[in-house]
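The block underneath contains the structure these notes are about, expressed in structure tokens.
Every protein chain but one is kept in place in this view of the complex.
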């Protein structure tokens, strides 16, 4: 795992946006790492994020994967721009269990308008990681201010 | 919109499973309709389900879409079986706003092992509906009891 | 099935572009219908388009589905613009057999930059149609001439 970090400015931009996402706080998710083109988000296990059999709900798994990819793209965007998810696809490879899950969004291709990210989610139990979901996401860079 | 309803037994099975999904209760989602092969789930707007600009978070939109498709498949499964999402893909067509959003999962093809659903999510404001997301999902039917 | 037709100008633009697609001619595909926001492409069965069991190859099924969606989007684009597929996802629902297959691409959401289409492919045997594949596609509108 690369330990590279994004610049303090970029980290602050990502963190500030993340804190405005009511859903992330409500789920109990937090950002674990911000590198240029790669963001990790961690979600601890608790009953509020489960499906009917006690595993992490695919919706919770997807939510942090989507945010991780979105912020990974965002780290490479110019200032005063914003990011929107165009679409994503995710395969749930195995029941997602563990102390927490960790989503890693990583930019595969960064274009002027569109960015494509790879999404991976790991279940982590006592420090052991196993891949529980893998996805692919398309994002669009939009000007944060209305067109003038 | 068809008003057909699933049998009371199927409705009870779906409702009971839904109530075990900690995430759905935590988000504030509820089932609005259960027809054979089609389930509607509603999620009211509140800060706990938003992204950074105050719209519904793609993760919340996807979570109820995934559950709606999963239960739509489940309505057609034999008793004592369970449903797992294999994968899904979703396009976020427009910022999801409104009083609430409503996800509709509908079975397109029901096979012995795999089921394919279409997913649609509508933003509803003062009774006016607009399509905010569309998706496609693959599910697998598994025996609820461990293999004997 | 709606019988609406696109304007003669749009039909001519689509047909001219289609004829420049070497792959479509090589496969033996032809356009069957051009409506505003909806295009049908037909591919007759012959050994050159099959997989190992004699059914239509998923690659052939996907190729005409992709082109049908692309041209469906293109019918709504301004003159002097061009269409590129950003991504698509397709479920192969059943082995694709029959005298021919027919792909229908239909615009779900037409934006200034991005368009989303639904894709359906039918196997047709002696006039009977059955759905063999269903998909979802994102396209981008680009200026056909280099930026000046």
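By written order: A, B and C. Residues from 1 in each chain.
As a convention for this text, a residue touches a chain if its C-beta (ideal position, glycine included) is under 8 Å from a C-beta of that chain, and two chains touch if they have at least 3 such contacts.
As the structure is a prediction and not an experimental result, all values here were calculated from the model.
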*Residue in contact with the excluded chain [from B:32, B:76 or B:114]*: B:114
*Spell out the interface residues on chain A facing the chain that's missing from view.*
89, 91, 93-94, 108-109, 116, 118, 131, 134-136, 138
_Those residues of chain B which, in the complete complex, touch the missing chain_ = 86-87, 89, 113-114, 116, 136, 138, 140
*Hidden partner interface residues of chain C, rising order*: 17-18, 20-27, 46-53, 57-60, 62-64, 66-67, 82, 84-92, 95
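Note that in this section only the chains that are shown with their structure count from here on.
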*Roughly how far is chain B from chain C, going centre to centre by Cα mean, in whole Å?*
29
_Sites on chain B at which at least two other chains make contact_ = 89, 91
